[in-house]
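Omission of a single protein chain aside, the complex is shown with its protein chains in their original locations.
A, B and C label the chains in the order they appear, each numbered from 1.
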Amino acid sequence: MVEETVALKSNQQIGTNIWLMEFRSTLLASHAKPGQFLMVHLGERTKDPLLRRPFSIHGIQDGDKVMILYNVVGAGTSLLSALKEHDIISVIGPLGNGFTLPRPSEKAILVGGGTGLAPLFFLAQVLQKDQRNTVTLFLGFPTSQEVVRIQQLKDLGVNLSLTTEDGSLGIKGVVTDLLDQRLSNKGTTKPVIYACGPPPMLKTVAQKATTLSLRSYVSLEGYMACGLGICLGCAVKAAHGETKPYYYVCQDGPVFPSGMIDWEVL
Amino acid sequence: MVEETVALKSNQQIGTNIWLMEFRSTLLASHAKPGQFLMVHLGERTKDPLLRRPFSIHGIQDGDKVMILYNVVGAGTSLLSALKEHDIISVIGPLGNGFTLPRPSEKAILVGGGTGLAPLFFLAQVLQKDQRNTVTLFLGFPTSQEVVRIQQLKDLGVNLSLTTEDGSLGIKGVVTDLLDQRLSNKGTTKPVIYACGPPPMLKTVAQKATTLSLRSYVSLEGYMACGLGICLGCAVKAAHGETKPYYYVCQDGPVFPSGMIDWEVL
Amino acid sequence: MAVLPDLSVDIGGLKLKNPVITASGTFGYGTELTPFFDPSLLGAIIVKGLSLKPIPGNPPPRIAETPCGLLNAIGLANIGIQAFIEEKLPMLTKIEAPVITNIYGHTVKEYADLAKKIEKVEGIAAIEINISCPNVEKGGMAFGTDPDTAAMVTGQVVSNTTKPVVVKLTPNVTDITTIARAVESAGAQAISVTNAILGMAVDVTTRRPKLANIVGGLSGPAIKPIALYLVHKVVAAVRIPVIGLGGIMDYRDALEFLLVGARAIQVGTANFVNPKTAIEIVHGLTDFCSREKISNINQIIGGLKTI
Partner (left out) sequence: MAVLPDLSVDIGGLKLKNPVITASGTFGYGTELTPFFDPSLLGAIIVKGLSLKPIPGNPPPRIAETPCGLLNAIGLANIGIQAFIEEKLPMLTKIEAPVITNIYGHTVKEYADLAKKIEKVEGIAAIEINISCPNVEKGGMAFGTDPDTAAMVTGQVVSNTTKPVVVKLTPNVTDITTIARAVESAGAQAISVTNAILGMAVDVTTRRPKLANIVGGLSGPAIKPIALYLVHKVVAAVRIPVIGLGGIMDYRDALEFLLVGARAIQVGTANFVNPKTAIEIVHGLTDFCSREKISNINQIIGGLKTI
């Protein structure tokens, strides 16, 4: 875990409200694991918004280029989107546990909703490099307007399927439909599921995994003040029977085996 | 008085911590008088700093181009300096009274300390256009590093003299030295003095003007919350014998005949 | 086209066409911002706090900016009730929105005298009492920090006027509900929450307080969470309507106050940042209600979901 001041290499809008930020950091690039995140400072010029913002590491390229894929949803991400090449930001990371990689024998299915794609790209990068098994990636978006990074994913060689809610691209429906379809296909070996996206989607994934006794990992987005385990702000309720009443997303997660979480209250 | 949302035409650093901002506004350009000011919003992305910042109108060019010359001294001006061409800001103006122009028979001496130059440039523009009398402009700066807009002033045709405190450009000393020298020169008609700069400089100018019974106008920089006469925040103490205990810089000023102000407490 | 939502609210007998009011001391004497919008479109206008005699106010600096906030120690500068009635009110009566005078005194009697003076004047719709000022008879603690004193001031004003009386509470108390109940019992028709919060700031370069008065009142977005909590508490404690204010910058902030139960809201410091704030909030609330198919703003008031 380090705090680094980096100069942006680029920060570009690549979809409706979606931006890709890139900077170089040998330290972060060499230590980061898929599923880990960064706490990004919004700049020295203002104290509002006050807190850093958590973003998954979207991918590592050319050995030292770190990428963040983000949705502009509020004041903080709006400030970020105004940054230009050469602007300086402070980032802390890599933080959190990251995804537990599949065993060589296991097939991975990655399920992403919207910018839930962010950490899955990095995971796909790493898994494809292994070349043990082709990664299956299911992505869902509201409309074709939000669909980004498709060519880059294809270049990785993943087995990609898309849904949009309005049917403007890929299959009409939600991403968990694809998962349903795939899991009803009994022939193959039991896959491990890796999911990131809005809570209702993760809940559906978790339920399916439980029903079919599959291993599944979900990446959660709790509200965070510090990202460092010192504020105890990012609590999520642990499932009944777990040893702790709450887990802390920044320390115990952001990736959890889906069975560890109490989905009733999420 | 209008509120206008304008797109920046340019916003460039032209000296140590000194920036020049330009935007087009036919409305402001056609109504503004030298000595009036604008309240500039710092952008929608943040509430810190909260308040608009007051800046003199530095000049009008090409009929509709409004200029602001500003010193980056704190958080607000730092935010402003980060704005780029095409960025949008809201400005309110023209505000305040502006300078009372000299009578045709009178000679004007303009005295500026540092960014006190800002409103004097506009005044010089207007007076030179009149072509009645060549304007005399005395400017003082800490060092040559802060000296800006000299060529443009020369282009206006003003009679310009410079001081720097370290002697790195022009005459070594402070700008009121030039005024002293000029005023000791009894030959000419009584000039009207227009001054803008730090309070100690203005005080010196005011004292000289009183001693020599000259008309002199000073442009003050009080702390302002609104600039519109509704907060009563920008009070300055009126001289003994004035009808009001306080004047309000945004309404009664920012330009005052120097005799109206109580210089003891400024 | 859809019917416009009904934004009107009733504040202790005073009917407002919408719940947006400008806060005392931040809207001048009522007409200064007409270059920006027509104040007739607002729910009501509260003018600068008035005293019996003109008050010059504090020496400068009177204001200082703090993170997301504004500290002020204007010293209640005002032209006095008489000059207000003679010089300002005639212009104000042309505005088709109720005009509320905000008053303060140094003694209980001064409040009563102000009420008597205002009672005789047409064109003033209601009185808001500022009880956050020092009680010179009681060692300078603010009238609003003690329930008995607050009730006494309220009672004196109520018994000297037939106009609705709104009491504006100070936030600088241990339990605001005891003060709220005291002024309610004393006859207040409504309560405004909150006045500015005591604060200070230091210029580390000069090692001087940033305000000549040392202490000032903190307002603006910084105090919004505190104001919202106080409104929430007062709403639960009294039956009379509560007007919420403190840091409201846009219609979403206004909605927060309405949801916790404020019957109307006031816009203060925001007027300085964007003089159109109040009217933009009226439009924002109208659009919000239309979008959410809310026909009457009262359906939102107190609509906070807590389970």
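Rule of thumb we're sticking to: a residue touches a chain if its C-beta (ideal position, glycine included) is under 8 Å from a C-beta of that chain, and two chains touch if they have at least 3 such contacts.
Predicted model only: the values in this text are computed from it and were never measured.
Interface note for the absent chain: among C:Leu41, C:Ala83 or C:Ile226, the touching residue is C:Ile226. When the missing chain is restored to the complex, the residue among A:Ala7, A:Leu50 or A:Ile88 that touches it is A:Leu50. Within the full complex, the residue among C:Val47, C:Ala115, C:Leu218 or C:Val242 touching the omitted chain is C:Leu218.
The set of chain B residues touching the chain not shown comprises 47-48. If you put the missing chain back, the residues of chain C touching it would be 66-69, 71, 141, 145, 172-175, 197-202, 204, 206-209, 214-216, 218, 220-226, 228-229, 232, 247, 252, 255-256, 259-260, 303-306.
Interface with the hidden chain, as seen from chain A, comprises residues 1-3, 41, 47-52, 90, 92, 222-226, 228-237, 245-246, 265.
Just so we're on the same page, only the chains that are shown with their structure count from here on.
Chain C has the C-alpha centroid lying closest to the overall centroid of all protein C-alpha atoms shown. Comparing the centres of all chains, each the average of its CA atoms, the largest separation from chain C belongs to A.
Centres computed as Cα averages put chain B at a distance of 36 Å from chain C. The distance from the centre of chain A to the centre of chain C, each centre being the mean of the chain's C-alpha atoms, comes to 47 Å.
Separating the CA-averaged centres of chain A and chain B is a span of 53 Å. Touching of two or more other chains is recorded for residues 47-49 of chain B. Within chain C, the positions touching two or more other chains are listed as 67-68, 221.
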